[in-house]
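All protein chains but one are shown at their positions in the complex.
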Amino acid sequence: MSSAELLLPLLIAAPLLAATLPIVLGLWTDRTGWPIAAVTTTGLFGAAVALASAVYTGTDAAPITHELGGYPRTYGIQLVADQFSILIALLVTAVATGVLVYTRQGGPRGNTFYTAYLLLTGGLLGITLTGDVFNLFVFLEITSIATYALVASGDGPESAVAALKYLILGTMAASMYLIGVAFLLMATGTLNMIELATAIPAAERPTLIRAGFGFIAVGFATKVAQWPLHTWQPSAYQQAPDGVTPLIAALVSTASAYAFGRLIVTVFGVDYLTTMPNAATIVLTIGCVSVLAGTALAVIQTEVKRMLAYSSVSQFGLVIAAYGVVIAGSSETAFIGAAIHLIGHGLLKAGLFLGAALVARSYGARTVDEYAGLAKARPVVAGAMAVLLLSLVGVPPGVGFVGKWYIALGAVQSELWPVAAVIFLSTMLTLAYAARLLEKMYFTPPAALDWPRTTEPVATDGGDTTVSIGMLAIVVIAAVGAVALGFAGGTIAGLLEPFLMEVFN
Amino acid sequence: MIELLASHYTYVLVFVLLGLGIYMTIASENLVKKLIGVSLFQTAIFLFFISMAYIEGGSAPIVPHAENPGELMVASPLPQVIVLTAIVVGIALTAVGLALVIRIYAEYGTLREDTLREVRADE
Partner (left out) sequence: MVADIRPLAAVLVSAVAIVLIIASHRRPNLREGWSVLAALTKFGLVVSMLPAVMDGTVFRWSLKESTGIQFLEGIDFALRADPLGIFFALLASFLWIFTSFYAAGYMRGLSEHNQTRFFASFAASLSAAVGIAFAANLVTIFVFYELLSLVTYPLVAHNEDEEARIAGRKYLTYTFFGGGVFLLAGTVMIYWLTSLVSEGPTLAFEAGGMDALAAAAQVEPVYAQAAFFLLIAGFGVKAALMPLHSWLADAMVAPTPVSGLLHAVAVVKSGAFGVARVILEVYGPGLIYDLPLDVPGIGEVGLNIPVAIVAAFTLTAASIIAMRKDHLKRRLAYSTTAQLSYIVLGLSLLHPYAIVGALFHIPAHAFAKLTLFFCAGAIHVETHTDYISEMAGIGKRMPLTMSAFTIGAAGMAGLPPIAGFVSKFYMLIGAGDVGGSYWLFAGALLLSAVLNIAYFWPVVYTAFFESEDRHDAKPLLEFPEGGLIQSYATTSDDESVAADGGEPADTSGIENEPHAADTDDYEYAVDKYPSDHTTADTDAPSQPTDARATETSTRDGHDDHDDHDESVAAVDHHGDHDDHLTGGPPAGGWPRRSPRTESTWLMLAPIAIIATGAVVLGIGPDYAVFLELATRIVEGVFGMPFEQLGDMPFGELMTEVTN
């Protein structure tokens, strides 16, 4: 048992255990949450980096696995760190660490908040690293419960309503997934992903598998907020406290989308799904429709956070469409695109929501109109947000372009022309709402609006309006990262290569 | 068909229950009833797992430390373990949901969704 292998259970257990500490220590002192969370997430990030270097530099390119409790994977739970999952684990730990820089001053405060924060991180890492489909359900629910609590911790009753809406839809989605798992179990008798991969093509009753895939697809479509099952997402993102939105927007749906991709390529297998009637069509349609509907809805929003939330609908639409291309055309390229877009979108949305939080905190602006003149008043935030927005549009060399390039290339290689058209057009559609915000920030003088601004900024959390260097720095780092990752398209594709060899034969 | 119903009637019942749960969640205006619907839905899934694991003539999967284990007929233990876990998850969800409902009730003074919509629209 190598030391890298031990990191696997540690990555999941550490945040879950640490989550209890703020409450326990809270019995004595009130301000323990942040240091504990900071130490934990930083440690997790370090562990993820160590694990990543072990995975990527490993000689045989085999994934690092750990069997919990020593039970064999046929009926025990296996944790897997392969080239795909560790990529998401890196994103999760990095964003979780980064957002803490904001919450230190920006709030929300309190030990219970950090408990939920760490629970969420642990759940997300669980989704990422688990190799067992039922275990995946458990981690999905841990993540969800933590998210509901975090959303509900916002000021005002609206956040409770948003959280309840999220809870009902989220639970339904997870239950749908569970039904799908039940069908798989019925057909094959196993829950381990690797075992399922061999058992599914050999299953005697393919109808059960198809039904299972159908339920799983619907469940994840809801979790990933695909139109028309997205309704929980905009209000949840909008009503959550400013410090929480970056975390959940960047990670929660991303982890679900990752899990869906994992199920498609590892569990069902691309070859099997290609022969499954209508599977490709359904996934493609969900994705493409979401791209179009999400953007259309984003353009008409007045609230910046809500607009960004709808933008997530359309960006995840791209990812789901990429999965559709993977199924329809066995396209490795589209899968690389989906992976990069998951990472890129997570980073971009984290940065954008952090930026929006900063603006709301120091400038008091929450609607698109109120962003007028931001470039003059807050040049650094405005600049960073502009870079992030443009990267989202797909202007090279930003990470958004790289993902789009691979997805589009995959669609063209598979000769799925309508899908390719949607992907190319999505640039214009994204531009429609991004340019709206850019124009407000840079080319609309604030005098055009008659409302109090810098003189009395609207306090959102705790009445403190100062912006620390760290808060600013984290947004700038996100923007720089978005551009830097724009040059990493080939590198990431190279890192994923062994994994792709495995699943695409 | 009849034969299938006769032997697989539990599945039919389970899916009727699932439908009831979804319908309740969608149609009921009362937030608590919605949560009950969600719970019903989940419970139906648990039953689905249990009935899937059932073998005619099998006993509970508590294997005695005994003689010829190969001849023992037990139901598959895996789904039962799963259901145990899922029940815990379900309880946690219901608890969080009810806590949210309490908060909404404290703020708006109503449990009905339509009234809630009106109240929020007024604000």
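Here the chain labels run A and B in written order, and each chain numbers its own residues starting at 1.
In this section, contacts are C-beta pairs under 8 Å (C-beta built on N, C-alpha and C of every residue); 3 or more make two chains touch, one makes a residue touch a chain.
This structure is a prediction, so every number in the text was calculated from the model and none was measured.
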Touching partners, among the displayed chains, of the absent chain: A
From A:11, A:328 or A:431, residue that would touch the chain that is not displayed: A:431
Which of A:420, A:475 or A:503 contacts the chain that the document leaves out: A:420
Contacts of subunit A with the absent chain, listed as residue ranges: 333, 336, 390, 393-397, 402, 404-406, 408-409, 412-413, 420, 424-425, 427-428, 431, 435, 439, 442-445, 487-491, 493-494
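Rule of thumb we're sticking to: only the chains that are shown with their structure count from here on.
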Distance from subunit B to subunit A - Cα centre to Cα centre, in angstrom: 28
List of subunit A residues in touch with subunit B within their complex: 75, 134, 137-138, 141, 144-145, 148-149, 152, 157-158, 160-161, 163-164, 167-168, 171-172, 175, 178-179, 182, 185-186, 189, 191
Contacting residues of subunit B [partner subunit A, same complex]: 18, 22, 25, 31, 34-35, 38, 41-42, 45, 48-49, 52, 76, 78-79, 82, 85-86, 89, 92-93, 96-97, 100-101, 103-104, 107-108, 116, 120
